[in-house]
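What you see is the complex with one protein chain gone and the rest in place.
Chain naming follows the written order as A, B and C, and within any one chain the residues start at number 1.
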Amino acid sequence: MLAPGFADPVHDAQATFRAVMEALARPGLVRPLAPGLQPPAPLTPELAAIALALTDADTPVWLDPALAEAPAVAAYLRFHTGAPLTADPARAAFALVRDPARCPPFDRFAPGTPAYPDTSTTLVLALDTITEGMGLHLTGPGIRGTARMALAPLPDGFVGQLATNRADFPLGIDLILTAPGRVAGLPRSTTVTEA
Amino acid sequence: MYVAVKGGEAAIDNAHRLLAEVRRGDPAVPELSVAQIRAQMALLVDRVMTEGSLHDPDLAALALKQARGDVVEAVFLVRAFRTTLPRFGASVPVDTGAMAVERRISATFKDLPGGQVLGPTFDYTHRLIDFALAAEGEVEPAAEAEPRADAALCPRVTDLLARDGLIEASPMDEGAPVGDLTREPVDYPADRALRLQALARGDEGFVLGLAYSTQRGYGRTHPFVGEIRVGEVAVAFVPEELGFAVPLGRVRLTECQMVNQFKGSGATPPQFTRGYGLSFGQSERKAMAMALVDRALRAEELGEPVTSPAQDQEFVLAHCDSLQATGFVEHLKLPHYVDFQAELELVRRLRAEFEQKPEPVEMQEAAE
Amino acid sequence: MAPDPTGSAPDRTIAGRQAVMALCADADRDDLAAALEALGSPATQDLRAPETGLVMATGRIGGDGRPFNLGEVSVTRAAIRLADGTSGFAYHLGRDRTKARHAAILDALWQDPARRGRVEAALAPVAQRAEAARVQAARHTAATRVDFLTLARGED
Partner (left out) sequence: MSGTQTFPSPRARGEGRGDLVVDAASPQGEGEGGFPGESPPVPPPHPRLPPRFADDEVGETLSPQAGRGDAQRTTDQQSGYNFAYLDEGTKRMIRRAILKGIAVPGYQVPFASREMPMPYGWGTGGVQVTAAILGRSDVLKVIDQGADDTTNAVSIRRFFAKTSGVATTTRTAEATVIQTRHRIPETPLTEGQTLVYQVPIPEPLRFLEPRETETRQLHALAEYGAMHVKLYEDISRHGHIATTYAYPVEVAGRYVMDPSPTPKFDNPKMDDCPALQLFGAGRERRIYAVPPYTRVRSLDFEDHPFRVQEFTHPCALCGADGVYLDEMLLDDAGRRMFVCSDTDHCEGRRADGHVGTGDAI
């Protein structure tokens, strides 16, 4: 039985978008995200909300192995979003990552082009925890001074990959980070360091 | 004693009420009906449908009435209405070869299968104002004749030429998705399909002027009218739920095939080249102008030097849309006093500085 | 679009159905209403409320080349279900929802071979009027043809 989508498609999609917009505009700031969805496991409510709000027939979507193994996830996304699913990360407009610890290297995704850096992939990670005020140090557009954010679990060399991604600016991928009931953002413009 | 007030709102309301009254005009004169516009101003309706990029004669006629006959305003109303409707899909490409021809002429052959058929045309009328038309009166019924055996068979002139290899083939249909400039931002160089879509909905005046320029040396293409045909074609569409082509009805179209300067190389013998135009209704001038500009815009593709505006894709595509053009030209009437104040302040300052200096400013040694 | 007698049965049925659809598309609302009345105006239920939308009309570059988007046409669609469960569809140019609904009912009725004959009979006057109009138009057009040559053997 296909799980339902947004109860109020127009306003739930808008609310989800605004949370993501604030999160990307103010890296390090964690926004509440309570979409009230029960998607088929292992798709999390937060990943589902962002997919329903932002993807459609014009946006190829890549699922990580954890999501790709569950046929119910693909059926749910196809029905509610009409987004074509792609096996090639380099062709994905959005990549849904249920298992961030095993997230493929960022350079597997589309970095955009010098003339059109907006054509890069947006990665949406389902983390266990996002905590403000501790952990990684963030600076750059959207941040007054510095911000701190702790993320778990992370793929190994996460900070190093972010540094490479930042160095390629304006090319690069952008990250939307989710945890139960929460969303945060790491656009390519953010500089992230351990200390 | 001056007090700030807010009068914008009321002024707008009153302006729109005045517009409604002025649009109606003298109440003693019977009100113009949409059906009259549709039937008796058909060519005007065709232009609004073509530039509005939405075939709906009743809607275009209503838009013309609402716009007091202003074509660009009517096109605007049609375009804005279009945005509110969902799209069910794309049609099966129409087959103009199977058109129920009402008018079909060729300038390249004296006679041809299906013949030269004038149809309802202003051609060869002497443009003398017919005062009899001022009085309502009966119209003499149209003449009739027995259609000749080959009347139903009207092959395209370009197909006839192509059979002998005399003209380049049309670009092949490899099933690639069709670009749509209403759905994706235009990127240059633009595919020919996108260019035809832009020209079809483009302002007739602009496209006509460009076409005319190619005839006067600005990108000459030695055009011949291979054929112009006007008539109805069946439009069909395959709904997901049925899986077969559903006939929607018939739509009048005007198609123009231009045969242009031949082109050949060491490897290939010379062939004539094509320019194509297609428009809603009986819009002959538009279809012809479109065909000329379509050919001119193929200069790069055919290895011809791009020297004139009509050959310049960005120039043509960026400026041919009447909505964008009228929007930005007319936006100058919007308040700009903040920006003008900024200019005013600078000009006053420069003039003040000018007074203080004995010799003119230019004489100063600028760091070259 | 008379059905092609040589096609296979399903093709012939689709072709037949398309012909009725084409006839209804070109007819006007009152014609269809009269036909339905003649057929007892069966009870129906909307599968989907009649809706006006757009279809992008495509042409071919050069008339016979790859497709391009010419512009949209307004289209109204209706989908109904008869009491016996047969579903009927209609897609027509323009914005007349009532007419589309009438045509969808006729489409459903036509799909039942038992009723097909009566549906086509009810639509016969519509077909005759359409044919007469087509012939009349062809005769007007023919009168404007420029004759250069007439075959000596008197064939005009």
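The criterion applied here is as follows: contacts are C-beta pairs under 8 Å (C-beta built on N, C-alpha and C of every residue); 3 or more make two chains touch, one makes a residue touch a chain.
Given the structure is predicted, the values throughout are model-derived calculations rather than measurements.
The shown chains contacted by the absent chain are A, B, with contact judged over the whole complex.
Touching the chain that is not shown, out of B:38, B:65, B:82 or B:295: B:82 (per the contact rule at the top). On the side of chain A, the interface with the absent chain consists of residues 9-11, 13-15, 17-18, 20-22, 24-26, 53-56, 58-59, 93, 113-118, 120, 122, 140-144, 169-170, 174, 187-189, using the contact rule stated above. Taking the complete complex into account, residues 1-14, 16, 76, 79-80, 82-83, 86, 182-189, 314, 318, 323-324, 326-331, 334-339, 341-346, 349-350, 353, 361-362, 364, 366-368 of chain B touch the chain not shown.
Here, only the chains that are shown with their structure count from here on.
Centroids of chain A and chain C (each the mean of its C-alpha atoms) stand 50 Å apart.
Work out the mean CA point of chain B and of chain C, and you get 29 Å between them. Among all residues of chain A, none touch two or more other chains.
In chain B, there is no position where the chain touches two or more neighbouring chains simultaneously. Remark: chain C residues 1, 14, 18, 21-22, 25-26, 51-75, 77, 79, 89, 91-95, 134, 136-149, 155-156 touch chain B in the complex. Listing the residues of chain B that touch chain C in their complex gives 49-50, 52-56, 58-59, 82, 85-94, 96-97, 100-103, 110-111, 115-120, 142-149, 151, 156, 158-159, 169-174, 176, 178-181, 192-194, 196-197, 200-201, 234-235, 237, 239, 241-242, 244-251, 253, 255, 257, 274, 276, 278-280.
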